[in-house]
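Okay, structure first, notes after.
With one protein chain withheld, the remaining protein chains of the complex are depicted in position.
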Amino acid sequence: MIEIDSKCTGCSRCVPVCPFGVMHIVDKKAQVGEGCTLCGACVQVCSLEAVRITREEGPVDLSAHKGLWVVAQTLPLSRKGAKPRLRPVTHELLSAGRGLADGLKEELCAVLIGENAEGLCAELASYGADKVYLVEDAVLADYNTDTYAAALIALIAKHKPGVVLFGATCQGRDLAPRVAAEIHAGLTADCTGLSLKEGHLLQTRPAFGGNIMADILCTRKRPQMATVRPNVLKKAVPDPLRKAELVCEKIHIDEKMARVKVLERKLDAGHPGRKISEAQVVVSGGRGMRDKERFKVLEELAELLGGAVGASRAAVDMGLKPKSHQVGQSGTTVSPKLYMACGISGAIQHIVGMRSSDVIVAVNKDPNAAIFNVAKYGIVGDLHDILPKLVSLLKNSR
Amino acid sequence: MTGLDSIARGLMLDSLRDYAKRRLPYEELRRLDRENEFPADVLKELYDPEILGIHLLLIPQEYGGLGGSTFDIYRVCEALAHIDLGVATSVFATFLGSDPIRVGGTEEQRRFWLGKIAKERLLAAYGATEPDAGSDLVALSTRAAHVVKNGKIAGYRITGNKQWISNGGVADLAVILALAPGGPSWFVVEKGTEGFSANAHEDKHGIRLSNTCALALDDVFVPAENLIGGVEGQGLSQAQAVFGYTRLMVAAFGLGAGWEALETAIRYSRQRIQSGGPLSQKQGYMLKLIVPHAARLEAARAFIEDTAHRLDAGKHGLQTEGSIAKLAATEAGNRAAEDAIQALGGYGYTKDFPVEKIKRDVKITCIYEGTSEMMEMTVCRGRWQEHLKSRGTYYEEQAAALDRLHASCPTVGADSAALALRALNKILEECRLQRLTRHQHVTMRLGEYIAQAETCAAFCRAASADHYSETVRFDAQTWQALCRIHARETAADICLKGAKLVLGAGAMNPGFADALGLGAILAKQAGALEDQELAMKKLAESFRSR
Partner (left out) sequence: MNPMKIVVCVKQVPDTTEVQVDPQTGTLIRAGVPSILNPYDHFAVEKALELKAEHGAEVSVLTMGPPQAQAVLRLALALGADRAMLLSDRLFAGSDTWATSYALGRAIRKLGRTDLILCGQQAIDGDTAQVGPGIAQNLRIPQITFCDQVEIEDRQLKARHHIDDGHEIVQARLPVLCTMTPPQDYRPRHPSFPRVVQAMGKVLETWTALEIGAEPGMIGLKGSPTQVDRVYAPPQKEKGVVFTGTAAELAGRILDILQKENFLTP
């Protein structure tokens, strides 16, 4: 419940900060209208501590739930019967999960669903898994919402994990909410950070288009579930000597459970190193690139640096690059070793998609561009003069 | 008029803004402005009931329209002015051209002509002004002579010239004010009628997207049923009857264009860095070029809305109120646009930024539908009567009401507003005692003070309300600060300028200076800077840079 007590003077400071616009001053006292989500923004600004949110905390036995799970994801099979490969976000989740599991003094477990997947167990172990739950079935060769959800729900009911993490890929974001809905578990979407708070998982995520960060807790229910944005958490160095206990789970999944049939699948062309989400170097252009012709210098630069070409939303809207190259809140999040932002002003929507890059170099002629706030190296000048010169310097240095 | 609810209004405004964003980006407006081009296709789309159907709002439901209220139409006018005043003027000309029919037409005429405008998406024009008869319609020289057939009046032959007619060259029909044997009367004249022609499109300072022409009527025959109302001699009262309403719409233009300029300046001020920080944080800049305009425009808004609600509640006329609204809003808009150029510095002086165009455009709002000077006369004339009739209690009673308001809501500056009204009352009374209104200058200045005082009072009432109008985009703290700023300014202005006026024109009567309450007014200035700084911060927060 949210309560306003008599200390309230109607100063109205809480009115504009309400993300949902439900705070009003009536008769010189704050009043909460319908639509309050108890987000607590008003509590933070009230210097008189006149706004209080009280949550009903019933005694819940959470101790029955133990272990931190990572739901492994694999890349789509190139052909029937091919060996599955792990999606990089799985490595990231295990790497981060390791530290969390140690903090909780619980096991880190990987859940692997598929066909012919046993060969991946060693890789899962090398990134920190103590245990691998393996569910293998011919029906599970390809991802399907219904069959995978059924397998996972069953597994969770049986082993009662404390935490279940998914990569916030299309697949993870398709599967996780379905499972959470069924088991009445808390699920936090698209997290960019995970940590522990008093034995609970503290999940950090951007909201309102990246304008704001929120820390989310789930203190009364188990498991605590989260999808985690790829390319944000740091991948650990794998330890090939690490071993994990393999637990093969016999879960019967009926073929008829799969209610959505795939008629046709088209995978994006291009070799993976040049996909912006996986490239080590991303050279991005924004509105300042002006036109397609002048954008080409970035392709050349990316080629020379062995990287991929990205674009800001403005550049995509201008038709300089297809949407698949868009970096940012409504595009792809990247965290390469080098991010070069050329002619990008640095709107918040863009920044949230690239700020975790190791080294950011920004080229912009406006010295006040927001992009310089996140750049390790800022280059103030006309990129149409600078970049061609850089290209020839790079060519000469080879 | 019942009109729409706030949700429907909001949806319409969203649709209108979305249309403008797609169809009329600044580069396109700039081109049309440069080439002095009337965007006929845009007007067609604005009238297309599948795209927008904007003209339907002014036509009552029983004639195939949507029956918008005054408040609805004020909102649409304001939104149009945010887009482009030329386009707004063209839409407004149809509103205006259909008004004599709506107000003075017979049931049959209304059904026929309004139904036709609704269904056939006709552009209309309002033909009152003449080369030698501007805001003063009494000097009318266009004549309408009887055409008698079989002993009955079968029609009229109209001869004369009309000047500055919006939509003149593009309208499908025009209403023409002409002197018939029975007195001034309105006639509907359709495009293509023999002898009816439009001169070349004027080369104007602003609103160049709007088509403005002189009209020539050379022995133009119209049938008797085109005489609006069916009775001669009703023309002036029909024209007068809508002034309260039409001037309110021009007020909305001043408000919208003024805010558009101010918004551009505020957004710019957040980006432009000068000596280490954005201009939006520089007191010397914001408190001079931004804050006072926001206060004046919002005061004008409060007055416009008050008048719109009264008209919608069935009040007739409200000519003085319409004139106050127009004077306050268009002058505030004009000044805001002027300072917006200054606020953008060199950029503001170029055509790369829209403020230069807004400044040229908004000037017309101080001229058409009655110049600011006409408004000052009308306002003074109207309120002078009230002052005399009430034996000097008209403003005293309003001041007392503001005192009561201050007691229940001390945060809107109603105390200053009460002082302003009392000072005004003393000045009016002094003018009466010394018979100073024989000087035209005095009357017109009084008109200005009256408009300022009444908008100030309206702002205080609006800012102290429990629920704000849907149009207020600021929180209570900001709006009340703007209200206090305006109230303080008004009290000081009226007291000092009024004293100067009276003393300049007449003699110093003992006790007059003391009665103005200068001491109290000056005491109320405490905290002015703090309020302005708050307003500056909030204004900058409310408009992010794009």
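Things worth noting here:
Going by the order they are written in, the chains are A and B; count residues from 1 in each one.
Keep in mind that, in the parts below, a contact is a pair of C-beta atoms (placed from the backbone, for glycine too) under 8 Å apart; a residue touches a chain by one contact, two chains touch by 3 or more.
The shown structure was predicted, so the numbers you read here are calculated from the model rather than taken from an experiment.
Within the set A:K160, A:K243, A:K292 or A:K323, the residue that contacts the chain not displayed is A:K323.
Annotation: of A:A82, A:L196, A:C248 or A:L393, A:L393 touches the absent chain (contact as defined above). Annotation: of A:D146, A:E249 or A:E303, A:D146 touches the absent chain (contact as defined above). Considering the whole complex, the residue from A:C8, A:I253, A:A279 or A:I379 that touches the absent chain is A:I379.
By the touch criterion stated above, the residues of subunit A touching the omitted chain are 1-2, 15-22, 33-41, 44-45, 55-56, 75-76, 87, 145-146, 149, 169-171, 173-174, 176-182, 184-190, 197, 202, 206-221, 259-268, 281, 305, 316, 322-323, 329, 337-338, 348-349, 351-352, 355, 359-361, 363, 367, 372-382, 385-387, 389-390, 393-394, 397-398. Residues of subunit B that touch the chain left out of the display are 4-5, 7-8, 10-12, 14-15, 18-19, 22, 48-54, 56-57, 66, 473-475, 478, 538, 541-544.
Just so we're on the same page, only the chains that are shown with their structure count from here on.
Residues 12-13, 15-16, 25-26, 368 of subunit A touch subunit B in their complex.
Against subunit A, in their complex, subunit B makes its touches with residues 271, 273, 466, 475-477.
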